[in-house]
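Everything below concerns the one structure shown next.
Then we have chain A:
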Amino acid sequence: MKTVLTIVLFIVAAPLAGGLMAGLDRKAGAWMQSRVGPPLLQPFYDVAKLFSKQNIAVHKSQKYYVLCFLVFVILSGALFVAGQDLLLVIFALTLADVFLILGAYSVRSPYSYVGAERELVQMMAYEPMVIITAIGMYMVTKSFSVADIAAFEQNLFVKLPGIFIGLLFVLTGKLRKSPFDLSMSHHAHQEIVGGVLTEFSGAELAMVKIAYWYQNVFLLGLVCLFFASAFWLGVGAVMLTFFLEVFIDNNSARLTWQFTLASSWIAAAVLGMGNLVVLIFI
Partner candidate 1 sequence: MAKELIVFIDMEIPEMLTRVEALKLEGYRLMQIHCTRVESGYEINYTFALDLPSQNLRIHIDREQEIPSISGIFPAAFLYENEIHDLFGLNITDMLIDYHGRFYRTSVPAPFGQAKKDTGGGE
Partner candidate 2 sequence: MGERTVIPFGPQHPVLLEPLHLDLVIEDEKVVKAMPSWGFVHRGLEKLAEKRDFIEFPFVAERICGVCSHSHGMAYTQAIEALMSLEIPVRAKYLRTILAEFSRINSHLLWLGLLANALGFESLFMHCWKLREKILDIVEETTGGRVIFGACRVGGVNRDIDAPTLARMSRLFTGMEKGFREIDGVFRKDYTVQKRLQETGALSRADAHLLGAVGPVAKGSGIPCDMRRLGYSVYNELDFQAVVETEGDSYARTSVRIKEIFQSVGLIQQAIAKIPAGEVSMKITGLPPVGEHFEMVEQPRGEAVYYVKGNGTRFLERFRVRNSTFANIPALLKILEGCELSDVPMLILSIDPCISCAER
């Protein structure tokens, strides 16, 4: 019963938190650029407006792919808060991303195509590090279950500092922040316009946005998991991570996919694998 309640709470509260975070992101970004920025609740207004727009689908199947994307993102988040297997959570999230890519491929737009190709590259770039994170947590806690990991009495960060930093590194791409916002950036000021999202409009775009809110909450939850034994430390780490990402986004140029792939794998190999090797020997 408690699990069901947690899941319902997640489904209701996560988009609110995610939307607020998006608003904060824009506010903090504006502050760094010495602008005033939009109201804090602007992302909600945006999404509400998108729902009211006329529905123009380039391809009918697009709608189902987007819906699947949303459902699987929610599913992965729900599994996470329900304390299920961490690997299952990660694969559910990967599957969600696959649906987004299929959605981008389903429309005949060159921008969307290139965006989808880059999204695949980006998945290749961050996936190893995410898997290493799960393995590292398993090696410390001897369990893949999120519930067990969260209940572990020690602070995971102490044993997994390399993995934590490596995860932050790939998180930049996952949160769509420059330098790694290859397949789509926030403002579409990019050679491939909106990348994977170029041909999405109206309600579909709104659903993608909501899915990203869920996803961001889940990703920051993953960061929080490192500090699960001390809740307030976890909250602090999440906030710090979030502002660090906003800061990096505003103060770096977008890099190429070759660089993203190479640097993410190097980060995974050096920080992630290095941390695992150290764990084996101590």
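Here is the rule we use: a contact is a pair of C-beta atoms (placed from the backbone, for glycine too) under 8 Å apart; a residue touches a chain by one contact, two chains touch by 3 or more; residues count from 1.
The candidate set was assembled so that all candidates are chains of the complex that A comes from, given by their letters.
If you're wondering where the values come from, they're calculated on a predicted model, not measured in any experiment.
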item	value
Selected neighbour of chain A [touch, this complex] from 1 or 2	2
Of all residues in chain A, those that touch candidate 2 in their complex	29, 32-35, 110-111, 113-114, 117, 178-179, 181-182, 185, 187-193, 249-257, 259
